[in-house]
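Removed from the display is one protein chain of the complex; every other protein chain stays in position.
This part shows chain A:
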Amino acid sequence: MHHANHFYGHAHVLARYAGLGDGHPPRINGYIQHGWNIGDGLAPGHPYAERTPSLLWSEQTRRRAWSVGRRNVTVIGAPFVYLLATARQPGPAQPERAGTIWYPFHGWEGQHVKGDHRELIARIRDTEPGPVTVCLYWHEHRMRRVRRLYENAGFRVVCHGYRGHWWKDTDPEFLHRQLAELRRHARVASNRLTSAIFYGIAAGCEPAVYGDPMVLAAEDPTFGGTARIRRQWPELHGEQVHLPTAVEIARAELGTDHRHPPAALRELLGWADPQEETT
């Protein structure tokens, strides 16, 4: 299995939905899109075997992937929508949603973000009406200096976990933790339109995208970068956005309607006759 299929515990979420239990997921016959992106759905720079199926989130991404030469591209929807189908619905005992969960745009192990966190904190304070939870990516969370900045601003600081790298230390509970946090908040916000915003909308939060989008070191300009994101999805940018429109866009981008039933998913992932033990 491609190691990126394990990011954020995606393979685990899909295996559980497909009825294969909570054990180690069997190898997937294809590449799962591991985050919302404006390209072909695959992470640039990752090695891929030609014509191996790309299992993408949305129809729009499928068309785009095809147009840039990808073949064997199929829409299955985001693993998060499979999680929503299996995760227990919040019961009446669940405390009422309050405040905002804020996701400062993050880099990753290979690309770090450059930007002024203080300026961003001031903007968040000026904008958000209620208590703010800041969710940092794992390596920024480990950077004491960055974490302190947000803590000292009076924000609650959390991290959903480590997404895993080369099959190591994958946290299968990553998305579960993220969903639980999203369901505690009324709003979800970020300085860039990212997966977390779409997850938040799908989990029932009002979205907002504002503030300095920051700069990613050696950002790949092939698909247009943040400028294009703002041009193509202006409805999702701003401190307040029209919720029904946002819900509709999130539904399309996460491919909610493309979610397959367990048996069909097993076929598409090559799990109809798994060769590995899953427990």
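One rule holds in what follows: contacts are C-beta pairs under 8 Å (C-beta built on N, C-alpha and C of every residue); 3 or more make two chains touch, one makes a residue touch a chain; residues count from 1.
The definition used in the following text is that contacts and distances are computed from a predicted model.
K.L.:
Out of "Class I SAM-dependent methyltransferase", "Quinol:cytochrome c oxidoreductase quinone-binding subunit 1", "Rhodocoxin reductase" or "ABC transporter permease", what name does the UniProt record list for the absent chain?
P.N.:
The chain we cannot see is recorded in UniProt as "Class I SAM-dependent methyltransferase".
K.L.:
Check each of A:L14, A:V75 or A:L120 against the chain that is not shown and name the one that touches it.
P.N.:
In the full complex, the listed residue that touches the missing chain is A:V75.
K.L.:
Pick from A:G9, A:P53 or A:P104: which residue touches the chain that isn't shown?
P.N.:
Looking across A:G9, A:P53 or A:P104, the contact with the absent chain belongs to A:P53.
K.L.:
Decide which residue listed in A:R16, A:R62, A:H141 or A:H176 touches the omitted chain of the complex.
P.N.:
A:R62
K.L.:
Applying the definition given at the start, please give the residues of chain A touching the unseen chain.
P.N.:
29-30, 47-53, 55, 59, 62, 71-72, 74-75, 257-258, 260-268, 270, 272
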